[in-house]
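To keep things clear, I will list the structure first and then write my remarks on it.
Removed: one protein chain of the complex. Kept in place: all other protein chains.
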Amino acid sequence: MAAKPIEGEKKVFVTGNEATAWAALAAGADIMYGYPITPQNEIMHYWTRLAPKHGKKFLQTEDEISAGFTCLGGVFSGKKAFTATAGPGNTLMQEPMSMAEMMRVPAVFVICQRGGPSTATVIYSQQETTLTCFGGNGEGLRIVYSTESHQELFDYTIKAFNTAWKYRFPTFVLGDGYQSKMRESLVMYDPEARGIEMVKPEPIVRKPGIPGVDRKPIHLRNTYNMEDELYDAVMDIVNDFKKMSPEVVEYATFDCEDADVLILAHGVVSRAAQGAVKQLREEGLKVGHFRPITLRPFPQEELKKYAKKAKNILVVESAYGQFDKMVKENIYGVSTPIKQYFRPGEGITVEEVVQEAKELI
Amino acid sequence: MSIQPQMPKSWCLETKPHKFCPGCGHPMLLKALGEVIDEFEIADKVVFGCDIGCSLLAWDFFNVDTIQTHHGRTTPVIVGIKRADEEVIGIAYMGDGGGYAIGSQHLVNAAARNDKVFVLLANNTQYGMTGGQMAPTTLPGQKTETSPYGRDVEATGPPFQGPEMVTAISQEGAYVARATVANPRQLKKIIKRAVENVKEGRGFSFVEVLSLCPTNWRTNAEQTWKFVEDDMAKYFKIGELKVPGESKEG
Amino acid sequence: MDIPIVEAYIGEYASGKSENAVNRALWLKNQGRKVTLADLDIVEPFYTLRPIKKKLEEMGIEVMAWESRKTMGLGETGNIIKPELRWVLKRPGDLILDVGYGVEGAKTLNLVHGAYDNPYLKIYAVINVSRPMTSTVPDIVEYIKYLGRVDGIINNTHLGDETDIEVIQNGAKIVNEASQELKIPVIFTSVEKHHQDILGNRDCAGNPVFYIQRFMSETFW
Partner (left out) sequence: MANGTKIALAGEGGQGVQSVANILVEAAYEEGKEALYIPNFGVEQRGGVSIAYVQISERAIGSPKFKFADIVIALSDRAVRRTQKYVNKDTLFVYDSAIKGIENDLPKNAKKIIGIPAIDVAKEEFHPRVFNVIIMGAVIGMTGVVTEIQAKAAIEKKLGYKFEQDPKLRELNFKALERGIDLVKDQV
């Protein structure tokens, strides 16, 4: 058994799924639960190849419902547990995800968005944004990181385990089929060697001692009897979520300060927006780009600040308005006109964003 | 009520008297389980999971760490715990709806994988907690809220044979049996063997227990026992179906 | 001690069983009698007496029902009956049983120890002609036969706030015809208090009118 999955740092050229599996290892994940679905499969493939060498475990379940619930079981026993899914699998997994939300189970979910609705394509989309942020019968009390590159898949998968266990919210890495399947370079590292403090997991059931003798038995539930009782339970979670938000929120800005046109995009689409900003700035046009990295919680104040200053906003996404809705909710009160460029289930290129942005100048 | 002397040590006194209906089969079953937990002295190793349905009323029943899950999802939660922590004695407690309908895929696959957990299922021929609807185990002709003219097997199939199915798909090392609350001594013996089987790490354990629901059967005491002993026994054969390397308890 | 009044109210979903049971219990109480009101509705109990238990107790009726707060998991509606209910007939005084609906009808009374041996027990079927399942004479006849033992019929025909005298009288007529066919008497027609001035003491079929106050509109939470 190797001492550490990754010693020091190394530059590699791999697929995103590979990067995610390595990141889970580097984060000290103990067990993965999963069910095959494209484009997520290689996370399991790499994990099952790597895990036994490091004393880690894997369980292939009968469906995504089970993958989610077994994953929660792993967390209950105090292990860093995760699962990964996509599309229809994400739909099925909402049930365990909502239990995680209610019971504050710090499970980590990696989502590799594919086309939707229904079976659709196995390729790519940003159509699981609403589902991942607000799925299930609940309030979206989840932490969602929307990544744009392999480096981020690696960084934020590690971070997801820490955030989850620190704040006890289910935490999501929202990637997509492009990121899963493409190859590009990144630097893998041992997070501790970089000075990243790794949050230790702890058992949620089976704490030391004999229940009823040395300590009280742990009785966990997600069922409530009364409206007011549930209200209190939910508001406790809401308040914790609000309290945590300023510490967790992340975003990136590109030439936003003096931007007349503010391009809004998340995930891999942000790369097209960044490319467009670069090109348009070279042409002397005042275009900027704001990218929320956490979609839950959302960097509301920060976005509002730039949205107010801009003369026009351009929302770009590979879905039909899922991100747009989120933007509107979060900049409520800002009167800057919004133009949309929606390509549900289709990749977006720099050229397209440039063209759309130019129409606003 | 002075039932205290009879209560197993592993029962949580603070939550007694329990909330099950008078005449319900669940407490009888949970008493047998409690006694087995006592006798093996495993309260600190057990993680007890309960389903939605009347089984969820057991969420604070024991002096044992307990997780109340979603309908049908107790098996995967307990399997997940067991896979992450091999020392756990995982017990998934559910009704016939949770085990044979909404959670059947989990039962089938946990059995097929020979997960070393104990699935304990109370069969009372209907959905008790939602108001007495038809379940996979409802007897032919039995009236329920969703089979108001009696279960029509042509349209809805015959009573589900759970242990028989698990026997067919389970692996070497699995323990499978059907018990009844009408025979408490045998019930306890069977639960004990099922717990021992997972405790020893031999394999999957599955026990279906014929239970009582006078509330939804609308039966008095005499009719209740007659229903379980005569009517249910006609369709559900009591005894051990699979025992790792040993003779069966008939 | 005089003869106790023991009445069980059964009937179709939302026929008005609980409403009548509550009003009957209050009426008996106002006659200076000791009354216990017992919740035997085990199909949809979350929508019956539980939420108004406290209020009724303040009005002097003993209510035997779970309090929602004490019934973990009954968010799944839950039809757990209280253990004391089994022995409710042992209590002194009058007893009004709110049985609720369900395919087994009056069979639910099996759950009350000694119910069928009790010489005072009357089982009343509550009928609202405005409900689709019991809107015609043949429907009512078939439905009441299906319930098992029924000792009397209560005409509770109404349309909520839209109830007018015509609705009530039409119900009385239909229920009366069904009653004759079944050879089961109509015990009374129940009507909301504010119709009293127009309707008087008898409906068009000659049945006594029992004036009630609506409580159950408060029970939907």
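Chains here go by letter, A, B and C, matching the order in which they are written, and residues are numbered from 1 within each.
Basically, contacts are C-beta pairs under 8 Å (C-beta built on N, C-alpha and C of every residue); 3 or more make two chains touch, one makes a residue touch a chain.
Keep in mind it's a predicted model, so treat the numbers as computed, not measured.
> Which displayed chains does the hidden chain touch?
A
> Looking beyond the chains shown, say which of A:T91, A:T121 or A:S245 touches the absent one.
Going through A:T91, A:T121 or A:S245 one by one, A:T121 is the residue touching the chain not shown.
> Among A:A272, A:V287 or A:M326, exactly one should touch the missing chain; which is it?
Of the listed residues, the one touching the omitted chain is A:A272.
> Can you say which of A:E139, A:E229 or A:E352 touches the chain missing from this structure?
A:E352
> Could you tell me which of A:D63, A:E184, A:E229 or A:D260 touches the chain that is not displayed?
A:E184
> Pick out the residues on chain A that sit against the missing chain.
That gives, for chain A, the contact residues 13, 38-39, 121-123, 178, 181-185, 268-269, 271-272, 274-275, 278, 347-352.
Rule of thumb we're sticking to: only the chains that are shown with their structure count from here on.
> From the mean C-alpha coordinate of chain A to that of chain B, what's the distance rounded to whole Å?
39
> When you check chain B against every other chain, which residues touch at least two of them?
Answer for chain B, listing residues that touch two or more other chains: 52, 56, 59-60, 68.
> Enumerate the residues of chain C that touch no fewer than two other chains.
70-74, 76
> Hey, which residues of chain C end up touching chain B in the complex?
42-44, 70-74, 76-81, 83, 85-86, 102-104, 107-108, 110-111, 113
> Over in the complex, which chain B residues touch chain A? Could you list them?
Checking each residue of chain B against chain A gives 9-10, 12, 43-45, 47, 52, 56, 59-60, 62-70, 73, 76-85, 88, 105-106, 108-109.
> So in the complex, the part of chain B that touches chain C is made up of which residues?
17, 19-23, 52-54, 56-57, 59-60, 68, 128-132, 143-145, 148, 214-216, 218-220, 223
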